[in-house]
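Here the complex is missing a single protein chain, while all its other protein chains stay put.
Up next, chain A:
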(Lines give C-alpha, C1' and ligand atoms only; values in the text may rest on other atoms or scores of the structure.)
Protein backbone atom coordinates (compact mmCIF):
# COMPACT_ATOMS: atom_id res chain seq x y z
CA UNK A 1 0.00 0.00 0.00
CA UNK A 2 0.99 3.57 0.21
CA UNK A 3 4.08 4.35 2.21
CA UNK A 4 3.21 7.37 4.26
CA UNK A 5 5.83 7.46 6.95
CA UNK A 6 6.42 11.06 7.86
CA UNK A 7 9.89 12.38 7.28
CA UNK A 8 11.31 15.52 8.71
CA UNK A 9 13.85 16.01 5.95
CA UNK A 10 11.56 18.22 3.91
CA UNK A 11 10.81 20.52 6.82
CA UNK A 12 13.35 23.31 6.25
CA UNK A 13 12.40 23.61 2.58
CA UNK A 14 8.73 23.62 3.43
CA UNK A 15 9.34 26.51 5.77
CA UNK A 16 11.06 28.40 3.01
CA UNK A 17 8.07 27.84 0.75
CA UNK A 18 5.64 28.90 3.41
CA UNK A 19 5.83 32.62 2.70
CA UNK A 20 2.36 33.86 1.90
CA UNK A 21 0.18 35.40 4.56
CA UNK A 22 0.73 33.58 7.82
CA UNK A 23 -1.79 35.73 9.66
CA UNK A 24 -4.57 34.90 7.22
CA UNK A 25 -3.69 31.23 7.43
CA UNK A 26 -3.75 31.33 11.20
CA UNK A 27 -7.17 33.01 11.16
CA UNK A 28 -8.59 30.34 8.86
CA UNK A 29 -7.16 27.61 11.07
CA UNK A 30 -8.62 29.19 14.18
CA UNK A 31 -12.02 29.34 12.47
CA UNK A 32 -11.75 25.63 11.72
CA UNK A 33 -10.78 24.96 15.34
CA UNK A 34 -13.96 26.77 16.38
CA UNK A 35 -16.10 24.59 14.09
CA UNK A 36 -14.37 21.44 15.29
CA UNK A 37 -14.63 22.26 18.99
CA UNK A 38 -18.06 23.93 19.01
CA UNK A 39 -20.12 20.71 19.30
CA UNK A 40 -17.83 19.40 22.04
CA UNK A 41 -17.95 22.57 24.11
CA UNK A 42 -21.71 22.80 23.60
CA UNK A 43 -22.03 19.20 24.78
CA UNK A 44 -20.11 19.86 27.99
CA UNK A 45 -21.89 23.19 28.51
CA UNK A 46 -25.35 21.70 28.10
CA UNK A 47 -24.54 18.85 30.46
CA UNK A 48 -23.88 21.46 33.16
CA UNK A 49 -27.04 23.50 32.58
CA UNK A 50 -30.04 23.20 34.82
CA UNK A 51 -33.28 21.98 33.31
CA UNK A 52 -34.55 25.54 33.15
CA UNK A 53 -31.42 26.83 31.44
CA UNK A 54 -31.48 24.08 28.80
CA UNK A 55 -34.82 25.45 27.66
CA UNK A 56 -34.12 29.16 28.03
CA UNK A 57 -30.39 29.67 27.62
CA UNK A 58 -29.31 28.71 24.11
CA UNK A 59 -25.76 29.93 24.73
CA UNK A 60 -22.70 27.76 24.68
CA UNK A 61 -22.07 27.77 28.43
CA UNK A 62 -24.36 27.74 31.47
CA UNK A 63 -24.81 30.87 33.52
CA UNK A 64 -24.74 28.81 36.70
CA UNK A 65 -22.95 25.51 36.82
CA UNK A 66 -25.29 22.81 38.02
CA UNK A 67 -23.78 19.33 38.17
CA UNK A 68 -27.16 17.81 39.03
CA UNK A 69 -27.51 16.20 35.60
CA UNK A 70 -24.59 13.94 36.40
CA UNK A 71 -26.16 12.45 39.50
CA UNK A 72 -29.58 12.31 37.82
CA UNK A 73 -28.18 10.60 34.72
CA UNK A 74 -26.08 8.17 36.74
CA UNK A 75 -29.20 6.64 38.28
CA UNK A 76 -31.68 7.43 35.53
CA UNK A 77 -32.48 3.78 34.82
CA UNK A 78 -33.13 0.76 37.05
CA UNK A 79 -29.48 -0.18 36.67
CA UNK A 80 -26.95 2.52 37.50
CA UNK A 81 -24.51 3.83 34.93
CA UNK A 82 -21.70 2.54 37.13
CA UNK A 83 -22.66 -0.95 36.05
CA UNK A 84 -22.72 0.06 32.36
CA UNK A 85 -19.29 1.61 32.70
CA UNK A 86 -17.93 -1.52 34.37
CA UNK A 87 -19.40 -3.66 31.59
CA UNK A 88 -17.87 -1.45 28.91
CA UNK A 89 -14.51 -1.37 30.67
CA UNK A 90 -14.47 -5.14 31.02
CA UNK A 91 -15.36 -5.76 27.36
CA UNK A 92 -12.83 -3.18 26.17
CA UNK A 93 -9.97 -4.39 28.37
CA UNK A 94 -10.53 -8.06 27.53
CA UNK A 95 -10.63 -7.09 23.85
CA UNK A 96 -7.27 -5.37 24.31
CA UNK A 97 -5.81 -8.53 25.84
CA UNK A 98 -7.35 -10.78 23.19
CA UNK A 99 -6.25 -8.68 20.24
CA UNK A 100 -2.77 -8.20 21.64
CA UNK A 101 -2.17 -11.90 22.26
CA UNK A 102 -3.79 -13.49 19.26
CA UNK A 103 -2.71 -10.93 16.67
CA UNK A 104 0.88 -11.07 17.91
CA UNK A 105 1.00 -14.85 17.52
CA UNK A 106 -0.44 -14.72 14.00
CA UNK A 107 1.81 -11.82 13.01
CA UNK A 108 4.93 -13.67 14.19
CA UNK A 109 3.99 -16.63 12.01
CA UNK A 110 3.39 -14.42 8.97
CA UNK A 111 6.43 -12.20 9.47
CA UNK A 112 9.09 -14.67 10.54
CA UNK A 113 8.25 -18.35 10.09
CA UNK A 114 8.28 -20.33 6.89
CA UNK A 115 5.56 -22.89 6.49
CA UNK A 116 3.43 -24.39 3.78
CA UNK A 117 0.75 -22.14 2.21
CA UNK A 118 2.01 -19.11 4.10
CA UNK A 119 1.59 -16.89 1.02
CA UNK A 120 -1.96 -18.07 0.53
CA UNK A 121 -2.96 -17.55 4.17
CA UNK A 122 -1.41 -14.11 4.14
CA UNK A 123 -3.46 -13.20 1.06
CA UNK A 124 -6.59 -14.48 2.81
CA UNK A 125 -5.77 -12.36 5.86
CA UNK A 126 -5.38 -9.26 3.69
CA UNK A 127 -8.65 -10.17 2.00
CA UNK A 128 -10.49 -10.10 5.31
CA UNK A 129 -9.24 -6.56 6.00
CA UNK A 130 -12.03 -4.96 4.02
CA UNK A 131 -14.76 -7.40 5.02
CA UNK A 132 -17.60 -5.38 6.58
CA UNK A 133 -18.72 -6.70 9.96
CA UNK A 134 -22.34 -6.14 8.93
CA UNK A 135 -22.04 -8.96 6.42
CA UNK A 136 -21.19 -11.50 9.12
CA UNK A 137 -23.42 -10.36 11.95
CA UNK A 138 -26.53 -12.40 11.09
CA UNK A 139 -24.81 -15.79 10.74
CA UNK A 140 -22.55 -15.08 13.72
CA UNK A 141 -25.59 -14.31 15.81
CA UNK A 142 -27.24 -17.55 14.70
CA UNK A 143 -24.12 -19.62 15.41
CA UNK A 144 -23.43 -18.10 18.82
CA UNK A 145 -27.09 -18.52 19.70
CA UNK A 146 -26.99 -22.16 18.61
CA UNK A 147 -24.01 -22.62 20.96
CA UNK A 148 -26.08 -21.13 23.78
CA UNK A 149 -23.77 -18.12 24.16
CA UNK A 150 -26.25 -15.35 23.36
CA UNK A 151 -27.94 -14.07 26.49
CA UNK A 152 -26.23 -16.79 28.50
CA UNK A 153 -24.84 -16.45 32.02
CA UNK A 154 -22.06 -14.34 30.68
CA UNK A 155 -23.34 -12.75 27.46
CA UNK A 156 -20.04 -11.16 26.46
CA UNK A 157 -18.53 -14.29 24.93
CA UNK A 158 -19.89 -13.54 21.41
CA UNK A 159 -18.22 -10.14 21.64
CA UNK A 160 -14.92 -11.48 22.96
CA UNK A 161 -14.34 -14.85 21.30
CA UNK A 162 -13.59 -13.29 17.88
CA UNK A 163 -11.11 -10.93 19.54
CA UNK A 164 -9.15 -13.83 20.99
CA UNK A 165 -8.96 -15.44 17.54
CA UNK A 166 -7.14 -12.62 15.74
CA UNK A 167 -10.12 -11.77 13.54
CA UNK A 168 -9.20 -8.06 13.59
CA UNK A 169 -6.95 -8.51 10.55
CA UNK A 170 -5.99 -4.91 10.66
CA UNK A 171 -3.92 -5.41 13.84
CA UNK A 172 -2.30 -8.57 12.45
CA UNK A 173 -1.24 -6.55 9.42
CA UNK A 174 0.03 -3.70 11.60
CA UNK A 175 2.16 -6.10 13.65
CA UNK A 176 3.48 -7.94 10.59
CA UNK A 177 4.64 -4.61 9.18
CA UNK A 178 6.26 -3.76 12.48
CA UNK A 179 8.04 -7.10 12.85
CA UNK A 180 9.44 -6.82 9.35
CA UNK A 181 11.41 -3.88 10.68
CA UNK A 182 13.02 -5.93 13.47
CA UNK A 183 16.50 -6.94 12.25
CA UNK A 184 16.73 -10.59 11.32
CA UNK A 185 20.28 -10.69 12.64
CA UNK A 186 18.78 -10.86 16.13
CA UNK A 187 16.92 -14.03 15.17
CA UNK A 188 20.13 -15.46 13.72
CA UNK A 189 22.05 -14.72 16.88
CA UNK A 190 19.41 -16.36 19.04
CA UNK A 191 19.28 -19.32 16.69
CA UNK A 192 23.04 -19.84 16.92
CA UNK A 193 22.58 -19.80 20.67
CA UNK A 194 20.17 -22.69 20.20
CA UNK A 195 16.82 -20.94 20.35
CA UNK A 196 13.96 -22.40 18.33
CA UNK A 197 10.94 -20.57 16.91
CA UNK A 198 9.35 -20.38 20.35
CA UNK A 199 12.50 -19.09 22.00
CA UNK A 200 12.96 -16.44 19.34
CA UNK A 201 9.37 -15.34 19.83
CA UNK A 202 9.73 -15.25 23.60
CA UNK A 203 13.11 -13.54 23.83
CA UNK A 204 13.40 -11.43 20.67
CA UNK A 205 10.06 -10.66 19.03
CA UNK A 206 7.85 -10.31 22.08
CA UNK A 207 10.00 -7.73 23.91
CA UNK A 208 10.79 -5.79 20.74
CA UNK A 209 7.15 -5.64 19.62
CA UNK A 210 6.12 -3.49 22.54
CA UNK A 211 5.44 -0.34 20.44
CA UNK A 212 3.17 -2.27 18.07
CA UNK A 213 1.42 -3.83 21.05
CA UNK A 214 0.83 -0.43 22.61
CA UNK A 215 -0.63 0.96 19.38
CA UNK A 216 -2.87 -2.10 19.08
CA UNK A 217 -3.96 -1.79 22.69
CA UNK A 218 -4.91 1.88 22.40
CA UNK A 219 -6.84 1.49 19.16
CA UNK A 220 -8.56 -1.71 20.30
CA UNK A 221 -9.66 -0.01 23.47
CA UNK A 222 -11.03 3.10 21.78
CA UNK A 223 -12.76 1.20 18.99
CA UNK A 224 -14.37 -1.28 21.35
CA UNK A 225 -15.35 1.43 23.81
CA UNK A 226 -17.07 3.32 20.96
CA UNK A 227 -18.45 0.25 19.22
CA UNK A 228 -22.20 0.05 19.12
CA UNK A 229 -23.34 -2.35 16.41
CA UNK A 230 -22.10 -5.66 17.84
CA UNK A 231 -22.99 -4.72 21.41
CA UNK A 232 -26.49 -3.73 20.33
CA UNK A 233 -26.98 -7.08 18.62
CA UNK A 234 -25.57 -9.34 21.32
CA UNK A 235 -26.66 -7.71 24.58
CA UNK A 236 -30.30 -7.94 25.53
CA UNK A 237 -30.54 -7.65 29.34
CA UNK A 238 -30.43 -4.20 30.90
CA UNK A 239 -27.84 -5.19 33.53
CA UNK A 240 -25.54 -6.51 30.76
CA UNK A 241 -25.68 -3.32 28.71
CA UNK A 242 -22.54 -1.44 27.85
CA UNK A 243 -22.46 2.37 27.89
CA UNK A 244 -23.31 2.94 24.18
CA UNK A 245 -26.30 0.61 24.34
CA UNK A 246 -27.48 2.16 27.60
CA UNK A 247 -27.20 5.66 26.12
CA UNK A 248 -29.74 4.78 23.43
CA UNK A 249 -32.29 4.20 26.20
CA UNK A 250 -32.33 7.96 26.68
CA UNK A 251 -33.55 8.41 23.11
CA UNK A 252 -36.64 6.36 23.87
CA UNK A 253 -37.67 8.67 26.65
CA UNK A 254 -38.57 11.68 24.57
CA UNK A 255 -39.33 13.95 27.50
CA UNK A 256 -37.37 17.18 27.56
CA UNK A 257 -36.29 16.53 31.16
CA UNK A 258 -33.96 13.74 29.96
CA UNK A 259 -31.77 16.00 27.84
CA UNK A 260 -29.52 17.17 30.70
CA UNK A 261 -28.86 13.69 32.16
CA UNK A 262 -28.43 12.29 28.63
CA UNK A 263 -25.78 14.90 27.87
CA UNK A 264 -24.08 14.32 31.21
CA UNK A 265 -23.76 10.59 30.57
CA UNK A 266 -22.63 11.25 26.99
CA UNK A 267 -19.84 13.44 28.30
CA UNK A 268 -18.80 10.80 30.81
CA UNK A 269 -18.83 8.11 28.14
CA UNK A 270 -16.45 10.11 25.94
CA UNK A 271 -14.13 10.91 28.83
CA UNK A 272 -11.97 7.75 28.64
CA UNK A 273 -11.42 8.26 24.90
CA UNK A 274 -10.60 11.91 25.50
CA UNK A 275 -8.09 11.01 28.22
CA UNK A 276 -6.47 8.52 25.88
CA UNK A 277 -6.29 11.28 23.31
CA UNK A 278 -4.60 13.66 25.74
CA UNK A 279 -2.14 11.05 26.97
CA UNK A 280 -1.24 9.47 23.64
CA UNK A 281 -2.09 12.25 21.20
CA UNK A 282 1.13 12.07 19.27
CA UNK A 283 1.09 8.31 19.08
CA UNK A 284 -2.53 8.20 17.95
CA UNK A 285 -2.00 10.77 15.23
CA UNK A 286 1.21 9.18 13.97
CA UNK A 287 -0.26 5.74 14.49
CA UNK A 288 -2.97 6.23 11.95
CA UNK A 289 -0.41 6.85 9.26
CA UNK A 290 0.29 3.18 9.34
CA UNK A 291 -2.83 2.06 11.04
CA UNK A 292 -5.77 4.13 12.16
CA UNK A 293 -7.57 3.94 8.92
CA UNK A 294 -10.90 3.44 10.56
CA UNK A 295 -12.97 6.24 11.90
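Quick note on the criterion: a residue touches a chain if its C-beta (ideal position, glycine included) is under 8 Å from a C-beta of that chain, and two chains touch if they have at least 3 such contacts; residues count from 1.
Throughout what follows, contacts and distances are computed from a predicted model.
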Per UniProt record, name of the chain withheld from view ["Cystine transport system ATP-binding protein", "Protein NrdI", "Dihydroxyacetone kinase subunit DhaL" or "Carbohydrate ABC transporter permease"]: "Carbohydrate ABC transporter permease"
Residue among A:48, A:172, A:204 or A:217 touching the omitted chain: A:172
Positions on chain A where the hidden chain makes contact: 1-8, 10-15, 17-18, 22, 25, 28-29, 32-33, 35-40, 42-43, 46, 55, 58-60, 101-103, 105-106, 108-110, 113-119, 121-122, 124-125, 128, 130-132, 134-143, 145-146, 161-162, 164-167, 172, 184, 188, 191, 196-198, 201, 222, 225-226, 228-229, 232-233, 243-245, 247-248, 250-252, 259, 262-263, 265-267, 269-270, 273-274, 276-277, 281-282, 284-285, 288-289, 292-295
